[in-house]
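As you look at this complex, bear in mind that one protein chain is not there, while each of the others sits in place.
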Amino acid sequence: MSLLPLAAPAALFLSALLFLTEGALASRKAPSLRKIHLPLFSLLLLLSLVPLLFSAPESLFHGQFLWDSLSRCSGLLLGFSALSAMLLLPGYSRKSEVPGAETAALLFLGNLALLLLSSTTHLLTALLALEAFSFITVLLGGILRDRRSSEGAMKTFFLGLTASLFSLFGLALLFGATGKADIASLVSLSPSPLLKAGLLLFLFSFLFKFAMAPLHSWAPDLYQVAPAPLGAYLSTAPKVGIALFLLRLSPALTPLLPFLGAFVIVTVLWGNLCALRQEDLRRLAAYSSVAHSGYMALALLLPSPFRGNALLFYLTVYVIMNLSLFQALSLLPEGPELSPSLENLKGWGKDEPWIAGFLAFALLSLAGFPPTPGFLAKAILFLPALEKGLFLPVGAALLGTLISVAAYFRLFAPIYFSSGSTLKGGDRRGRALLALSSLLLLVLTLWPKGLTLLIKEVFSHV
Amino acid sequence: MIPLVPALVVGSLGFLLGLTILFVKRGPLMILVGAEFALNSINLLFVAFSRLHKSPLGDAVVLFTIALAAVEVAIALALIFHLYRRLKIKALEELEELKG
Amino acid sequence: MAVFLFLAVVFLMSGISIIFVKEPTTNILLLLVSLTAMAGLFALYGSPFLAVVQLLVYAGAGVVLLISALFFLPRERRSPPPLRLMVPGLLWLLLLAVDIAVLLPSGRGTPSVSPLTTARLSSYLLHDLLLPFVMVSLLLVITVTALFLWTGKERGE
Partner (left out) sequence: MRGHALLFLLAFPFFAAALVLLFPQKRRSLTILLSFLLSLLPFGAALRLFFLFPEGSTAPFREISLPWLDPGVSFHLAVDSLSLPLILLTTLLLPITLLASWKSPGEGIKGFLSSLFLLEGALLGVFLSQNALLFYLFWEAVLIPMYFLIGKWGGERRTGAARKFLLYTMAGSVPLLAGILWSFSLYGRGSFEIALWTSAPLLPAALQKILFLLFLSAFAVKLPLFPFHTWLPDAHTEAPTAGSVFLAAVLLKMGVYGFLRLAVPLFPEAVLSFRPALIALALIGVVYGALTAFAQEDMKRLVAYSSVSHMGLIFLGLLTLTPEGYVGGLLQSVNHGLSTGALFLCVGLLYERTHTRLQREYGGTAKAMPAFNLLFLVFLLSSAGLPGLNGFTGEFPIFWALFLKSPWLAGAALTGTVVGAVYLLSLYKRVMTGPEKSLESGTRLLDLSPRELLLLLPLLLLVVWIGLYPSLLTKKMAPPSYIAPFLKEYRLPGGIR
């Protein structure tokens, strides 16, 4: 047994400790976010990504920690998300209120928790990792610590607490049904009512954190109060961890497929419908991320080879395009009473043609317009679903896509069709990051085969 | 020998009671009390199933639940302290800004 | 069986009472009662170690934390009901006696199931469940961060 796979989690944990110590010791007044925290963070994060690049597949802790190409994928996506959040922070309009060291530590801890979540086949480990991340969600969401963000944090905390009670109850039932707590033993047993009930309840917290309607109500509140750079992280990273864990769990989910299908239908329709009537940009983004959770969950209903391919493709594309969206939103100034709304985008197309163009590209992709990667992700998802005869969920998803086009195109009207005084915020770093994300999207548009080949490679080693 | 079924009944009833407390009561402390009560009932289920399967896993999970509960209480109290002391909030009903 | 029934009824009744009682202080005492009753049930089901942990860590430390939290609340919310505190208080003492009786090796409630020894549990924890065990430290670090953020010194002042 090689201990090399532990290097990545250990690096994440030690980096977090380092930042916590720095936060506790550092002088309170020095504004060190840009000068100290950012370079250190980037360096440490990149270091923690190094072990992802090599080292053979390995199973540690009796299969509770799998080090395979899937978990390495997860590590890379999470790293991209965290790095993007941290790079955006120095350009954020309320950066003086964000404690840099603690934020950096929380990002590391969050990545650690999600990496563990996506690499485990043990239900207890998964639940603990999810709980850990749910606390981190609350802390990052409420990091500004003013009235509004504390309210959002509070609501999320108590809703999450309730959801986790259900999951724990489910875990107890699963333990009662199987006497074990790993995925393999769930699959090997024929489904009894106790097993089904346990699985259903166990999923509760996961679907909650994945923001599936009707368990999504925390997401808009939290994304609205969280600083936009952290919103970028919170709307992408947990989806990676949870989706990949659910992918590992999916062989056991067969008896629950109708139930999951119902969740998918409700989520894609409700998420997109709610996005349609939002004026606040980050609430809109939150509902859009709710809807995308629905599409990703649709992948779980597919038969085996398609399931992983469709999910991983969609997930990768989603992470990039949603980060683009939040990177663009991060350029808008915020305040205790000012939450950017559609009005604030007026005149962007004229004053900031490049930024507006990048945002438009991301929006088209989110709406699933051909030939953007968002469309390809949906095509790769819907095709096998239709072949399997999942007409109802696919129909709902298509209808949801239609609604989402209307929702995303609402942003084009202020950006391009009206002029106004542009609110300027953000710095070069944020702009460069947005350009990078758009470039990635462009590469995926022109050469999607690269990603499909990569995904094939990933699953050939699992 | 105490049979398992009563323990399962008590545990499930307790879980429902805990949820009821959670939904009926206002105020963060009472929500915590409800959550703790529900957690305890779940623990009883774990212990009972542990005996059924003659596996120490259930007992071990109880230890984790207790740790989780402690962490939850600590974080919740920190948040409550922040809300009531720093932000001078009188009651949670004041917090109704986020909607939609 | 009689002991089981007594503990179970007390556990459930205290839960029901929490729903109907308004004062936070009484409610927390009722929670303490239910936790103590649960400790007895753990012992009955052959987990003396868990019972002790429950009594010391959970019922002890957890409830103390909750009670101390009462003092954050605005003053009018903590009503001091002297008599209402007496009933759960006495009940708690009674339960404590029952728990100890069950836990004692020669106690009347000694379970017929073979109890899980502490040694076996700890070796299981450190061997089979090493990863979750280590992960508790992750949870603790997060808690420390939360305390830093919400109760530490204010920034930028």
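Just so it is clear, A, B and C label the chains in written order, and each chain counts residues from 1 on its own.
Convention: contacts are C-beta pairs under 8 Å (C-beta built on N, C-alpha and C of every residue); 3 or more make two chains touch, one makes a residue touch a chain.
Please read these numbers as outputs of a predicted model, since none were measured by experiment.
Peer 1: For the chain that's been dropped from view, list the shown partners it touches.
Peer 2: A
Peer 1: Which of A:Leu47, A:Leu399 or A:Val458 touches the chain that is not shown?
Peer 2: Considering the complete complex, A:Leu399 is the one touching the chain left out.
Peer 1: Could you list which residues of chain A touch the chain missing from the display?
Peer 2: Residues 349-350, 364, 369-371, 375-376, 379, 382-383, 386-387, 394-395, 398-399, 401-402, 405-406, 409, 412-413, 416-418, 448-449, 452 of chain A touch the chain that is not shown.
Operating definition for what follows: only the chains that are shown with their structure count from here on.
Peer 1: Just say which it is for the chain contacts: an open line, a closed ring, a star, complete, or other.
Peer 2: Graph shape, chains as nodes and touching pairs as edges: complete.
Peer 1: How many angstrom lie between the CA centroids of chain B and chain C, rounded to a whole number?
Peer 2: Comparing mean C-alpha positions, chain C is 11 Å from chain B.
Peer 1: Would you pick out the residues of chain A that each touch at least 2 other chains?
Peer 2: 124, 128, 131, 135, 145
Peer 1: Do you know which chain B residues sit against two or more other chains?
Peer 2: Answer for chain B, listing residues that touch two or more other chains: 18, 48, 50, 57, 64, 68, 71, 75, 79, 82, 86.
Peer 1: Applying the document's contact rule, which stretches of chain A touch chain C when the two form their complex?
Peer 2: Answer in residue numbers: 13, 16-17, 20, 23-24, 28-29, 60-62, 64-65, 96-97, 99, 102, 105-106, 109, 112-113, 116, 120, 122, 124-125, 128-129, 131-132, 135-136, 139, 143, 145.
Peer 1: Of all residues in chain C, which touch chain A in the complex?
Peer 2: Interface residues on the chain C side: 128-132, 135-136, 138-139, 141-146, 148-150, 153, 155-157.
Peer 1: Considering only the defined contacts, which chain B positions touch chain A in the complex?
Peer 2: Residue list for chain B touching chain A: 8, 11, 15, 18-19, 22, 28, 31, 35, 38-39, 42, 45-46, 48-50, 52-53, 55, 57-58, 61, 64-65, 68, 71-72, 75-76, 79, 82-83, 86-87, 89, 92, 95, 97-98, 100.
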